[in-house]
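Encoded as structure tokens, here's the structure I'll be asking about.
Only one protein chain is missing from this complex, and each of the others stays in its spot.
And then chain A:
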Amino acid sequence: MTGNISQAILEQDLASMPQLKGSVLEGRGLKSRIYTGITWLLAILAAFPLFSVLYMLIAKGGARINWETLTELPPSAFEVGGGIGPAIVGTGVMVGIGAAISIPIGILAAIYLAEIDPHTKLAHTARFLAKVLTGFPSILAGVFVYAALVVAMKSYSAWAGGIALAVLMLPTVILTAEEALKQVPQKMKDAAYGMGCTRAQVISKVTLPTGIPGVMTGVLLAVAGAAGESAPLLFTALFSTYFINGWEGLSEPTSSLSILIYNFSGMPYDNQIELAWTASLVLVLIILVFNILARVLGRQKF
């Protein structure tokens, strides 16, 4: 008898207690699900352009990928065939010039920022300006090099193009190399100092060898970014339909993949437009290779 009463009371209590189990259709839970659905939609929407671009590159650009296209001179207006050889070489040479200038300066500056004097006025200013320069419009690098170099040399040249790229690569190299060098454990450096090493020895024998994978990641990302740049080359390197001709040729207008795409995209000829797609595919492949290399190297962490 008493058991039944307590059972009844218990059931009454349970009924008056708030329902703790959430229901799918309850307001708050439903709202949460709707938001999640919207987020999925937005994420897929954001991924759409990438797949569309990749599809077009493979479908339109892939058709013309062959040795002939990769090595021959670009066609003139009504010509059929032709290729993008000079543009590939030109992009390689100018990115090479940019890398040869920006990588040594960038890494040395990063050593200063990370190791030698991280908290001086110079270090703070340099770091700040490097960050500001990462948002520097690339076309202005072109305008700057035009004013400083092209006017003085009286000619568009691969040198000018390479220097414009160096201006854009420098901040990326500095900032990523600084981060990478800061990752080197303090203990390792302390151990070297404890053995009586000078700063130069610690940097050359401990910090740099240990931090180099991270530094390379930044360098490769900077190279990948520079390969895709076109605005700074527009009126520094201009364009050319011929291969670079030896050392002398570096002082003459030079062709590049990105400017070839820009020039050919607006032409009313199917042949040129096809080549623009092929050049885009080649350019994206080059950039992806550098990005993948950067990722593989960057995976090594302490």
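By definition in this document, contacts are C-beta pairs under 8 Å (C-beta built on N, C-alpha and C of every residue); 3 or more make two chains touch, one makes a residue touch a chain; residues count from 1.
Everything that follows uses one rule, which is that contacts and distances are computed from a predicted model.
The unshown chain of the complex is recorded in UniProt as "Phosphate transport system permease protein", chosen from "Pimeloyl-CoA dehydrogenase small subunit", "Phosphate transport system permease protein", "Cytochrome bd-I ubiquinol oxidase subunit 1 apoprotein" or "ABC transporter substrate-binding protein".
Touching the chain that is not shown, out of A:Gly81, A:Pro137 or A:Pro209: A:Pro137 (per the contact rule at the top). Listed residues A:Val53, A:Ala191 or A:Val296: the one in touch with the omitted chain is A:Val53. Residue-wise, the contact with the chain that is not shown comes from A:Ala126, picked out of A:Leu73, A:Ala126, A:Ala180 or A:Leu250.
Panel shows chain A; residues 28-29, 31-32, 35-36, 38-40, 42-43, 45-47, 49-50, 52-53, 56-57, 60, 104-106, 108-109, 111-113, 116-117, 122-123, 125-126, 128-133, 135-140, 142-144, 146-148, 167, 170-171, 174, 196-201, 203-204, 224, 227-231, 234-235, 238, 258, 261-262, 265-266, 273, 276-277, 280, 283-284, 287-288, 291 of it touch the chain omitted from the view.
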